[in-house]
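Missing here is one protein chain; the remaining ones are kept as they sit in the complex.
We call the chains A and B, going by the order they appear; numbering starts again at 1 in every chain.
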Amino acid sequence: MSDQQFNPKILGFLCNWCCYAAADAAGISRFQYPPSMRTVRVMCTGRIDPAFVLRGLAEGADGIFSGG
Amino acid sequence: MGKAIHQREGAVMILGGGIAGIQAALDLTELGFYVYLVEKSPAVGGVMAQLDKTFPTNDCAL
Partner (left out) sequence: MLTNADLLALHGTPGNFTATVNLRPRYIDADACTACGLCTQYCPRHHVDPYNEGLAITRPIHIDYAQAVPATYYIDPSSCLFLQHGTCQICVPVCQSHAINFNQKAEERTLHVGAVILSPGFGKIDPATLARFSYGKHPDVVTAFEFERMTTASGPFQGEIKCFSDGRHPKRIAFLQCVGSRDIGCDNGYCSSVCCMYAIKEALVTKEHDPEVDITIYYMDIRTQGKDFDAARDRAEAIGIKFVRARVADVTPWQNRLQLTYATLDGQHKFEPFDLVVLSVGLESPKDARRIADITKVDLNRYDFCATDSFNPLQTSQPGIVVAGAFQGPKDIPESVTQSSAAASLAAAAMKSARGKGVEVISYPDEQKVGAGEEPRIGVFVCHCGINISSVVDVAQVARYAGDMENVSYFTENLYSCSQDAQEVIKKKIKEHNLNRVVIAACSPRTHEPLFQETLRDAGLNRNLFEMVNIRDQCSWVHAGEPELATLKSRDLVRMAVCKARHIQPLPEQTVPVTPKALVIGAGVAGMTAALNLADQGFDSVLIEKGDSIGGNLRHLHHTLAGEAVQAHLQDLVAKVGASKHIELVCNAELAQTSGFIGNFSSVIVSGKGPDKVEQTVDHGVIIVATGGREHRPDKYLLGKSKKVLTQQELEKQLAGKAKNRAPGSVLMIQCAGSRGDDLQYCSKVCCNHALKNILKIKELNPQAQIIVLYRDMRAYGFAEDAYLQARKMGVVFIPYELDRKPEVTEKGAKVQVRFFDSIMQEEVVMSPDLVALSVGIVPDDTDTLSKLLKLPVTANSFFLEAHVKLRPVEMAVSGVYVCGLAHGPKPVDETIVQAQAAAAKAAIPLVKGYVKVDPIVSSVEQDKCIGCGLCVSLCPYGAIVMHKVDGKRKAETISASCKACGICAAHCPTFAISMGGFTNEQINSQIEAFGDRAQTVKA
């Protein structure tokens, strides 16, 4: 990783039914995007406890993505 | 839907694998019947698979 470029570490919470499915669809269409996100699949974004977000930031995430 | 055995009691044939055929097939299997879904093209899905969004909610069709 180059020092000049900012490569953020992003933690993503994706809803199984929509955003996770959309991420799969992006793959099927071979859309290219930066490999900076690590995902946690949940059954619904309603599952996301604010504490998860805080914990993610505490663990060093530069950003939290919630997709649902 | 398993391997086809030629002699099978309680089977239903559905001609056409669009949204109507698929839904009927799903319901019939749940109701305890074996289904032969006969589709002339190489994949089921019919016209709905070609649609982008659906009216009036603009939900994704796929």
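Just so it is clear, a contact is a pair of C-beta atoms (placed from the backbone, for glycine too) under 8 Å apart; a residue touches a chain by one contact, two chains touch by 3 or more.
Note that the structure is a prediction, hence the values are computed from the model and not measured.
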For this session: Taking the complete complex into account, tell me which visible chains touch the one left out.
Result: A, B
Problem set entry | chain A, residues in touch with the chain not shown (by the definition above) | 11, 16, 20-21, 23-35, 38-44, 46-50, 52, 55-56, 58-61
Problem set entry | Interface with the unshown chain - residue positions in chain B | 1-2, 4, 6-24, 27-34, 36-59, 62
